[in-house]
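What follows is a set of notes on a single structure, which appears directly below.
The complex appears here minus one protein chain, its other protein chains still in place.
Chain lettering (A and B) follows the sequence in which the chains are written, and residue indices restart at 1 in each chain.
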Amino acid sequence: MKQQSVAVSELIAALGGDLLGAPDTCVSRVAPLDEADGQSIAFLANPLYRAQLGSTQAACVIVAPALAQEAHERQGGGRCCIVTPDPYLYFARLTQWWVRHMRARPAAVAIHPTALVDPAALIGAEVEIGAFAVVEAGARVGDGVRIGAHAVVQHDAQIGAGTVLAPHVVLGYDCRIGARCLVHASTVIGSDGFGFAPAPGEHGVEWVKIEQLGAVAIGDDVEIGSNCSIDRGALGDTVIADGVKIDNLVQIAHNVHIGTGTAIAGAVAIAGSARIGAYCTIAGAARIKGHIQIADRVNITATSVITGSIHQAGTYGGHFPFDAYANWEKNAATLRKLHDMRQRVRALEKKTP
Amino acid sequence: MKQQSVAVSELIAALGGDLLGAPDTCVSRVAPLDEADGQSIAFLANPLYRAQLGSTQAACVIVAPALAQEAHERQGGGRCCIVTPDPYLYFARLTQWWVRHMRARPAAVAIHPTALVDPAALIGAEVEIGAFAVVEAGARVGDGVRIGAHAVVQHDAQIGAGTVLAPHVVLGYDCRIGARCLVHASTVIGSDGFGFAPAPGEHGVEWVKIEQLGAVAIGDDVEIGSNCSIDRGALGDTVIADGVKIDNLVQIAHNVHIGTGTAIAGAVAIAGSARIGAYCTIAGAARIKGHIQIADRVNITATSVITGSIHQAGTYGGHFPFDAYANWEKNAATLRKLHDMRQRVRALEKKTP
Partner (left out) sequence: MKQQSVAVSELIAALGGDLLGAPDTCVSRVAPLDEADGQSIAFLANPLYRAQLGSTQAACVIVAPALAQEAHERQGGGRCCIVTPDPYLYFARLTQWWVRHMRARPAAVAIHPTALVDPAALIGAEVEIGAFAVVEAGARVGDGVRIGAHAVVQHDAQIGAGTVLAPHVVLGYDCRIGARCLVHASTVIGSDGFGFAPAPGEHGVEWVKIEQLGAVAIGDDVEIGSNCSIDRGALGDTVIADGVKIDNLVQIAHNVHIGTGTAIAGAVAIAGSARIGAYCTIAGAARIKGHIQIADRVNITATSVITGSIHQAGTYGGHFPFDAYANWEKNAATLRKLHDMRQRVRALEKKTP
């Protein structure tokens, strides 16, 4: 990363916000409040961290109006502040500005000489294709797309304008991804769904493969983490709507539908044909059963196992509470006799006047 | 996909079944009953969906004898039907026929000019090796094998006839995979098992690596999903028997044995030296402890944690039932006092005559 410096006035010109303090305050890195030094810009979004205003060395703090005066005056007074109604959102936009303006990237190569782009692929303007990448016949690659080293775009796949595939991504044949998406390394889009029909074999079941004739259809503004698997549909498509965000190591089985704006944290697994609504959040390592429906605006807590449809917005979940292991062992023994215990309580109730 | 049309009589000639209706009925896609149009062939396997016979637009329905007449006559009558004892199995075979006859694939290249095949590898007839694939010395590649772009077949690995490795698969040195297998993208076969001996270090344990001297031995007709990790054995081999089917993101640790015909759904993890019997099913995200044994024909329910051996065929499992989160919180508090509660019930029972 090229270390250079930017005046807070320049940030405000680009990103908005009100200034408190000296406009020529310069910053050269973005840091958390408690790690910030005199070259840093930091933010205060959660009032729980308000106390850090007294100790932070940050040259500039992004802060909401209610805390602006305090942030300005603490630590000797006169600290530079950017005042904005939503400091966390401002911080997000700052990081985007930072990547564009403060970070050196190696010079882009349009299409690396080692990349294999089939002449029967349709390649847009200002496309970058990395070393050893493969783009097969019939693929359509939109303007400004960046395809990382070793990525494979199979035949008849489509990539919308401005989308970035990191190194080692595989985008399967016939699969489509929209505009402005970002897919991280080693994610596989369009592996076969897990579908077999049982047939009687000599000694037991013989699994007869159901060829997966569908594809994956991904909307615009979707981000997908590294090492995810998103299977193609059996007949129709697996569908991921606009604005969905997916973390690492997520399994999305065939014919799943994920609604607009839903966010899915790491290590989640969603079984086949589940339909997840719009604007949901699915926290880390949750598991969703196949063929169920989840309404819009449902929040699933971390590591929950969702085995039935959810028809109302709200927060759902449950997990086994951890404990010192010795305690758990005692309770676990009782857990297997829970139904018995309920019967015993019922018997007691009958006997007790 | 090349859209063309096929007469139902041609399907019956290839796949069997009895015809009800016009043999020259033509179909150009395979669809679910409720999404089928007048160009579609669909199937009815689950009697629960029988009502869809009244509304489906499918030109042809694959159906069991008991529902054949109804399927033929609903929706104005005379619909074309293929009658077969097991419609789901017929559908599976239809998808296979469909891929062979109705789908255009880019023309195959025997060995892509960018692929690196060591002269000391033994390559069978009619092999396809994709762009940038690497096949090291001593590898043995059977007839009709297809190795995808960027796949790596390390030294002394073996691949049986007709097996397909998708792009980015890594088949480690000394590992063997049988005939007619399919391995999806980015799966790693033969990474090191997780084995370390603790030695006293200066401040705490120091882990001394146990080199993994075994390999992975995979039988015939095995399918493995994308982004799976199958570790090589510590001394002997990790073994996956014939006909096993494994979904995506599955972890199989060193020296695990999986019996013939067992099916393992997505995100399952199986710890070291576990022995799973034949014809088992392990549903999604289940976890199997190391060094345990599971008998033949055991079904493990989704997300279960199997911590002990299972000696009898049957269905086993258990998971924390989800709930509205507020309810869960109340119950979870009690859960940690379960053992206490049992003692209190016992005390009440003693006092109550």
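Quick note on the criterion: contacts are C-beta pairs under 8 Å (C-beta built on N, C-alpha and C of every residue); 3 or more make two chains touch, one makes a residue touch a chain.
Because the structure is predicted, anything quoted here is derived from the model rather than measured.
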Exercise for review: Based on the whole complex, identify which of A:Thr56, A:Ser226, A:Asn255 or A:Ser273 touches the chain you can't see.
Suggested key: A:Ser226
Point to revise | Hidden-chain contact residue, picked from the options A:Ser5, A:Ser55, A:Gln69 or A:Thr95 | key: A:Thr95
**Study point:** chain B residues touching the omitted chain (full complex)
**Key:** 116, 118, 132, 134, 136-138, 150, 152, 154-156, 168, 170, 172, 174, 186, 188, 191-192, 194-199, 201, 203-213, 227-229, 231, 235-236, 249, 251, 253, 267, 269, 271, 287, 289-290, 301, 304-308, 314-321, 323, 327, 330-331, 333-335, 337-338, 341, 344-345, 348, 351-352
Review point. If you put the missing chain back, which residues of chain A would it touch?
Key: 1, 30-32, 35, 86, 88-89, 91-93, 95-96, 98-99, 103, 105-106, 114, 130-132, 148-150, 166-168, 182, 184-186, 223, 225-227, 243, 245, 247-249, 260-261, 263, 265-267, 278-279, 284-285, 296-297, 302-303, 319-326, 328, 331-332, 335-339, 341-342, 345, 348-349, 352-353
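The criterion applied here is as follows: only the chains that are shown with their structure count from here on.
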Practice item. Tell me the angle, as a multiple of 5 degrees, of the rotation that maps chain A onto chain B over the C-alpha atoms. Key: 120
Review point. How many angstrom between the C-alpha centroids of chain B and chain A?
Key: 26
